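Let me begin by handing over the structure; questions about it come next.
One chain of protein is taken out of this complex; the other chains stay put.
Chain naming follows the written order as A and B, and within any one chain the residues start at number 1.
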Amino acid sequence: MLAESLVLAGVIFVLGTLGVIVRRNVIIMFLCIELQLNAVNLTFVAFSRFVGIEGQLFVFFVMTVAAAEAAVGLAIIISIFRHYETVNVNHFNLLKW
Amino acid sequence: MTEVLFFIFAAVAVGGAVGVVMSRSPVASLLFTVATLASTAGIYVLLEAHFLAAVQIIVYAGAVMVLFLFVIMLLNLGHEYRRDIRGNVALIMGFAVTGGIGGLLARQVGSGSAGLETNLGAGDAIDAALREHGAVGAIAQPLFTDYLVPFELTGILLLVAIVGALVLAK
Partner (left out) sequence: MQAAGLEEPQGAWEPLLPGLIILLPLLGFAINGALALSAARKSADAVRAGREFDFLENGRPASHSLPTWVGPGVMLLAFLLTLVNFVGMLGADLHEPVIRSYWTWIATGDLNVAAAIQLDQLSMIMMMIITGVGFLIHVFSVGYMQDDPGYPRYFAYLNLFVFFMLVLVMGASYPIMFIGWEGVGLCSYLLIGFWFSDEEKASAGKKAFIVNRIGDLGFLLAIFLLYLVFQRVDYVGVFGNAEAVFIYGGPVITTVTLFFLLAATGKSAQIPLYIWLPDAMAGPTPVSALIHAATMVTAGVYLIVRSAVLFALAPLSSAVVAGIGVLTALFAATIALKQQDIKKVLAYSTVSQLGYMFLGVGVGAYTAGVFHLMTHAFFKALLFLGAGAVIHSMHHALHHTHKDWDAQDMRNMGGLRAYMPITWVTMWLATLAIAGIWPFAGFFSKDEIIWMTGAMAGAENAPYQGLYTVYWILALAAAMMTAFYMARLMVMTFHGENRTGSTEAEHLHEAPKTMWIPLAILAALSVFGGWINVTTDLRESILGGFGFLPMSEWLHGWLEPVTEAAHQIQEANLGELAHAAPLGGGEVVWGLISTVVALSVVLVTMRRLGARKVPVAVEDAEPKGFSRILFNKWYVDEFYHRWVVDPILTTSRVLGRIVDAKIIDGAVNLVGNAARAVGWVGSLLQTGQTNTYAFFFTVGVLVILAMIGLQG
């Protein structure tokens, strides 16, 4: 079960990364980041059966932080949307040289 | 039995992930994400992390995704069906890099899989705790004793996040 879980986690992680790279809608990028976090959680849980309860504890914390991060991130997106009227990441290019 | 269940859940998870990356509508992506999260919760149960499975459903799929949905609705993005995947160059580069990562990860797992389970021992590290305190207690026991400080810090983190979200979105 461990190896399969790890492979699954890897696949989900890679798919999440791909989503972050290729999608232009910032909310969907955010969702893909959640996917990545989820994949990492899966890895931790898979290992916790062999290593100890700490794995699951860590997942607990990760979830907490992910929730907080989602809240703040969405708040930021809302305030950006107020300015740009769009969630297309291509338009947020003030950092361009 | 567990294998079959596992593969079903795994398929749903992967399908959901693919759907997230490829779908045109933000709402559709969101729903696919929910599917992935739910199936991951199922896998948690199979991996004897019952508490976490519950938390995953309640908090992650329940609260966070709903929050996402609220924001999508708030910004009135539900009607867009335009393609917003980047151009060919970005796609090729993306595939290349992520394929590379995937390959390396698989290699890692593959090369060690023969010895993984034997090296790590039997999968019974948490059985004793589970039997003694139950599913919730197994996590709560170390959380409130050994790892109390991170727990409290996480509380503060959440407070900061709340305040921050309020301020930013005002």
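Please note the rule applied: contacts are C-beta pairs under 8 Å (C-beta built on N, C-alpha and C of every residue); 3 or more make two chains touch, one makes a residue touch a chain.
Bear in mind that the values here come from a model prediction, so they are computed numbers and not experimental data.
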| item | value |
| --- | --- |
| Absent-chain contact - pick from B:Met22, B:Val45, B:Leu67 or B:Ala90 | B:Ala90 |
| Hidden partner chain, touching residue among B:Val27, B:Leu105 or B:Ile162 | B:Leu105 |
| Sole contact to the chain not displayed, among A:Ile21, A:Val59 or A:Leu74 | A:Ile21 |
| Missing-partner contacts on chain B, residue numbers | 86, 90, 93-94, 97-98, 100-101, 104-105, 107-108 |
| For chain A, residues in touch with the removed chain | 17, 20-24, 26, 29, 89-90, 92-97 |
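Criterion: only the chains that are shown with their structure count from here on.
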| item | value |
| --- | --- |
| Chain A and chain B: spacing of chain centres that average the CA atoms, whole Å | 8 |
| Residue numbers on chain B that touch chain A, as the complex places them | 2, 6, 10, 13-14, 17-18, 20-21, 26, 29-30, 33, 36-37, 40, 43-44, 46-49, 51-52, 55-56, 59-60, 63-64, 67-68, 71-72, 74-75, 77, 84-86, 90-91, 93-95, 97-99, 101-102, 105-106, 109, 113, 116-117, 120-126, 129, 138-139, 142-143, 147, 150, 154, 157-158, 160-162, 164-169 |
| Complex contacts: residues of chain A adjacent to chain B | 1-8, 10-19, 21-25, 27-28, 30-32, 34-35, 38, 41-42, 45-54, 56-57, 59-61, 63-72, 74-79, 81, 87-88 |
